[in-house]
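All protein chains but one are shown in place.
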Amino acid sequence: MPWSLQEIAQHNKASSCWVIIKDQVYDLTEFLPSHPGGSQIILKYAGKDATAVYEPIHARDAIEQNLDASKFLGPVSKEAQQSLAHSKEAAVKSEDELRVERARKALPRLNRMHSLQDIEDAARSVLTKRALAYYSSASDDLVSHQENMRAFSRFFFNARVMRAVSTCDPSTTILGYPSTIPVFVSGAALAKLGHPAGEVNITIGCHKTSIIQMVSSNASLSPAEIMEAAHPSQTLFFQLYKHKDDARALERIRNVERLGYKALFLTVDAIVAGNREADIKSMWVEEDESYDGDEDEEASLEMGGTAGNLVADDDRNMTWEKTIPWLRSVTQLPIVIKGVQSVEDCVLAAKAGVDGILLSNHGGRQLDYSLPPIELLYRLRKRHPEVFDSTEVYIDGGVRRGTDVVKALCLGARAVGLGRPFLYAQTAYGSYGVVRAVQVLHREILTVMRLVGASSVADLTPDLVERVDWQPLVTASKL
Amino acid sequence: MPWSLQEIAQHNKASSCWVIIKDQVYDLTEFLPSHPGGSQIILKYAGKDATAVYEPIHARDAIEQNLDASKFLGPVSKEAQQSLAHSKEAAVKSEDELRVERARKALPRLNRMHSLQDIEDAARSVLTKRALAYYSSASDDLVSHQENMRAFSRFFFNARVMRAVSTCDPSTTILGYPSTIPVFVSGAALAKLGHPAGEVNITIGCHKTSIIQMVSSNASLSPAEIMEAAHPSQTLFFQLYKHKDDARALERIRNVERLGYKALFLTVDAIVAGNREADIKSMWVEEDESYDGDEDEEASLEMGGTAGNLVADDDRNMTWEKTIPWLRSVTQLPIVIKGVQSVEDCVLAAKAGVDGILLSNHGGRQLDYSLPPIELLYRLRKRHPEVFDSTEVYIDGGVRRGTDVVKALCLGARAVGLGRPFLYAQTAYGSYGVVRAVQVLHREILTVMRLVGASSVADLTPDLVERVDWQPLVTASKL
Amino acid sequence: MPWSLQEIAQHNKASSCWVIIKDQVYDLTEFLPSHPGGSQIILKYAGKDATAVYEPIHARDAIEQNLDASKFLGPVSKEAQQSLAHSKEAAVKSEDELRVERARKALPRLNRMHSLQDIEDAARSVLTKRALAYYSSASDDLVSHQENMRAFSRFFFNARVMRAVSTCDPSTTILGYPSTIPVFVSGAALAKLGHPAGEVNITIGCHKTSIIQMVSSNASLSPAEIMEAAHPSQTLFFQLYKHKDDARALERIRNVERLGYKALFLTVDAIVAGNREADIKSMWVEEDESYDGDEDEEASLEMGGTAGNLVADDDRNMTWEKTIPWLRSVTQLPIVIKGVQSVEDCVLAAKAGVDGILLSNHGGRQLDYSLPPIELLYRLRKRHPEVFDSTEVYIDGGVRRGTDVVKALCLGARAVGLGRPFLYAQTAYGSYGVVRAVQVLHREILTVMRLVGASSVADLTPDLVERVDWQPLVTASKL
Partner (left out) sequence: MPWSLQEIAQHNKASSCWVIIKDQVYDLTEFLPSHPGGSQIILKYAGKDATAVYEPIHARDAIEQNLDASKFLGPVSKEAQQSLAHSKEAAVKSEDELRVERARKALPRLNRMHSLQDIEDAARSVLTKRALAYYSSASDDLVSHQENMRAFSRFFFNARVMRAVSTCDPSTTILGYPSTIPVFVSGAALAKLGHPAGEVNITIGCHKTSIIQMVSSNASLSPAEIMEAAHPSQTLFFQLYKHKDDARALERIRNVERLGYKALFLTVDAIVAGNREADIKSMWVEEDESYDGDEDEEASLEMGGTAGNLVADDDRNMTWEKTIPWLRSVTQLPIVIKGVQSVEDCVLAAKAGVDGILLSNHGGRQLDYSLPPIELLYRLRKRHPEVFDSTEVYIDGGVRRGTDVVKALCLGARAVGLGRPFLYAQTAYGSYGVVRAVQVLHREILTVMRLVGASSVADLTPDLVERVDWQPLVTASKL
């Protein structure tokens, strides 16, 4: 029973909500409240074709994974297909799309990219407003996001001279897997918003430069799609958002084990959605109605209720006592806790016997005023240095320079993750951009190691770093 | 003896000062020096009709309450009435009024308001310059006002993960009265400057969201008018400015007891008027004469003398020894001291056996360089934690985000007051705006509580907060 | 032998330098190297009429006091007189003079002046570039000048409430002489640059408001001229720059004793000229030649040598052991040391038995990076509180608000001096401006005293002030 556009168009409200995706019709009425991105965005397309907005931010099999088969209503009619195709063709490009097209043509050559900031600047010029809002947004007033970067500026080097550094090796291992530099890709998601090939750009780039990619549960490609693009010898880690239903969580773990992922990074700092205003607001960018009195405003007040439903399926009752033992009992993969934000929890994590701790505040996207990871690392070093002996410690958030990486290693980090910079790199230049970003970091790290007097990562010790008592003047360039 | 405009016009100076308000003539000659707002503003309307400037900033019965009946000179004549009505109609709108009208039409829809800042921005666009000056002004160089907000930015979270927060309840009680969130409306006054319905907007909004309103003595509606608008089950507190004459003070207390107010917040930080320059200057906005030599400048020098008469009727001789026992002796209502600004006075207040202490510097509107309340709370927690055991402690001033509220609760506050944000909310969207503001806060508080690992306000403990030793970069957006 | 302009014009170089002042001819050849303002400025007028630039910055008898009678060459000829008068009349006004004339007409009325900043803004609009450069300039990079003001912002109040302050008295005595507020005028010089009546404006204003003026040695009026304008009952202090020749110094002391000055403020922070670049550069404002090769540049290199000659006559060898006893031996007047910049010297001054110590860095005009006086006062309070018991301590530099004054008194200052604000006040509004400035301060001080819980200056104690560990955001408005 192929559907006509007229029939579909009647299901345009919360009480009956159908959408078309790639010429198939889906009934999302019951799914609405559990949509991780909120119901409002779906309702904007109720009764209409949502393909264009759905595709860049969902894995190939996202809808099949999340919707009961009974809600697959089948294809649209032939006439509807033609009509949709025609609409797509005839669609007038928005001003923003035209701007992006022009910017793509003016993109500087890759060999002009000398820093991650250069690459970010290039990427910003070719991102749609909506995509930029998703990539760059952070929670509330962006304080943690901004301070993540700024915190590094309070750490200076006690550089040592007159040390033999003609040979200098920045390589290390992470959970036993080799990496050319002490850097990995930290759960960057929705890469297709920036580039049609999506996360696979990062996978290829990591292979070429021999660093490790941690794949996000929220990637715009499925774990399988990404693993398909990887080289057989390549190491990939998986960022796990645990489902509240242990059986569903186990299913996901078995899947990534089967695909060959080498470690689980259990995300613990995102059990509810952070308040990313720029992202939330970008939904409304093109509309511009103004307030027309009070009558229909009661409706708008439902926002308070919506918040409670976000990320509704994730496990909000994880505990050290229950969750880690369970995880240990179901998998042999190394377990890393991603999103630890206090010294106390580092100690508990070590006690729980995890293989690694990733100090992170989710790039400032979850809790505003969460401590900058480099500050937390510094506190951990001072108050509980023994944690570094029993487990690997990593940080992510705000890393933009080789100096940042080396400072973190001096304070005890095994390796350092970067997220946004790789999203920007693949946005502007696909996999070549990712390679370039790693090369830039490699070059910077090597230079810094030599200039502080280190010939290997083992030489990077706490005495090489001093936290100063003033705030250097750093231009907060791009937020 | 209905008065003609010509007759009235002759009483246009300090030695004989009549004004018309809603077609009634009043002799304010003797009242002049004790007018809380100063004599100059009255003298601008001496011999003229002052209705338009009087109404938005005075309660219905203000003039009757403050003026001896012998000074009510009776109505204007019929001709005068017609003439005044005609003048009002024919009045050319000022540029500022026209701007406000246009802005009202361009006001964004309420569902675009995602933060208190959004709401403030909307309100600022539709406030007259004069009203904005009153709402936004603070004393001297706005340092305390600004630092009230900025101080929160030095408090970061030691967020805890792996705690069960699937159920999370932000509700609490204040002086035993329940509130859905640990937030109350703190004495915001002159609401009619922003919206014709005035403080009642807040009353309705508080009822819909089940939070408590503290009503200001300086409201543009009387305590009775506000209570009339309240739901019978609704809790309202009263902000008391104690009259220097105990009998007059008692009369006011009896009145609010009778009306059903549930607590007295004795204001102790405003015994003289703060130096709010923007507000003072707004009186002159439309005039633009320039200096024309020395001859009549002696007159202008009287400013020094005027200052001494401001708020002349408030009790400037209150003491812990005298005032609290007296208050206890005359009323059963819980007593809260509003405007405590030092740790020492917190200790004295607790010793005096008050029911609550509101750490406040009046939103920076009284003494510039008074400590930010969150800083004071932090000092109290460190130096006299026992105070929290014997009395409830609240703060107000600078609270704009759920993170601010949660930080204050972690440090020991029972609840947190907001003033200006609710004035802005009702200015732009009436009672709906107030509801929206509470919902925004509710949503933010809930998110933050979960992300720091708390499932109830009891879980918000001092160890979750760290005062950092650097100043985060926070844009001081609007002052 | 009346001189023709042609004859005079031949003496236009360092080897023979004559100038005309008020139709009299003077031979300045030998005086050149000892001119306090440097030889270059005189050489610009060698052989010409210098009246216009001489008058506003010299006391009536300056030339007679400093030049040997043999150098008075007598009057110019009648023809010359007519020619000079004609030139003066025909002189085209400069753009800057025309701007100032327009600004004078647009000056806001005095009753719009609500703060010292308002008055400064008004004054800046009507000052010539040259005069503004003199008034506002400070040494090097203006750091001490700016930090003088900014330092106050780190001191917050622990305001006390519930104290009886219905009567509140800000009056005090300075060296036993009464003052309505704890404020005095600190050695502001060259007042005629801003207003034709010069320092006398300040004298009259001080009389009307009953505060004390300290008269500068560098005033544009002589000590006698200023005393003539004073009321018989009025207290004036004298700021002494000690001549290196004790006899000459004594002559000056005898003169001011005879005139009735009540104390000597011995200036010790200005034994050489500070590097006030804006002032130095203002000399060149109107010239705009560009570099034309190397040939005559050797000449310009003499700058290094000029510096050595500035203030050449002041005593650079004063010591605690020698100078104070000498001063004591020659005068009965109280002795205050003006320009103490370290705790150690406060102790030495007290030990030397002076009557007062004025902590001052000359408004930042002498040594850049000299400690802000309020910071020095704070250190003195902490490290040597006993100094306050044996001598009066004052500060000046950066005081602009009543809060500043009250903070200084809390920390132990007897009174506080202001310089520039009074220069600006008299510039814009003559003596009325000075009165207004005092009234503004009076009003602010009274308000602040009450709001911190003080009813007299004796109540202003160190516990009311806390130095905070962050830097409040203060707009450095005008530098």
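Letters A, B and C mark the chains in the order given here, with residues in each chain numbered from 1 onward.
Going forward, a residue touches a chain if its C-beta (ideal position, glycine included) is under 8 Å from a C-beta of that chain, and two chains touch if they have at least 3 such contacts.
Given the structure is predicted, the values throughout are model-derived calculations rather than measurements.
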item: Chains shown that the absent chain touches, full complex; value: A, C
item: Which of A:L28, A:A46, A:A151 or A:V452 contacts the chain that the document leaves out; value: A:V452
item: Residue among C:H231, C:K281 or C:K382 touching the omitted chain; value: C:K281
item: Hidden partner chain, residues of chain A it touches; value: 105-112, 114-115, 153, 155-166, 401-403, 407, 429-430, 432, 435-436, 439-440, 442-444, 446-448, 450-452, 463, 466, 468-475
item: Missing-chain contacts mapped onto chain C; value: 140-141, 143, 146-147, 150, 154, 244, 268-269, 271-275, 277, 280-281, 284, 289-292, 294, 297-301, 303-304, 307-308, 316-320, 323, 337, 339-345, 348, 361, 366-371, 375, 469, 471, 476
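The rule is simple: only the chains that are shown with their structure count from here on.
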item: Same or different contact residues where chain B meets its copy chain A, judged by the half mark; value: different
item: Chain nearest the overall Cα centroid; value: B
item: Chain B, residues touching no fewer than two other chains; value: 469, 471
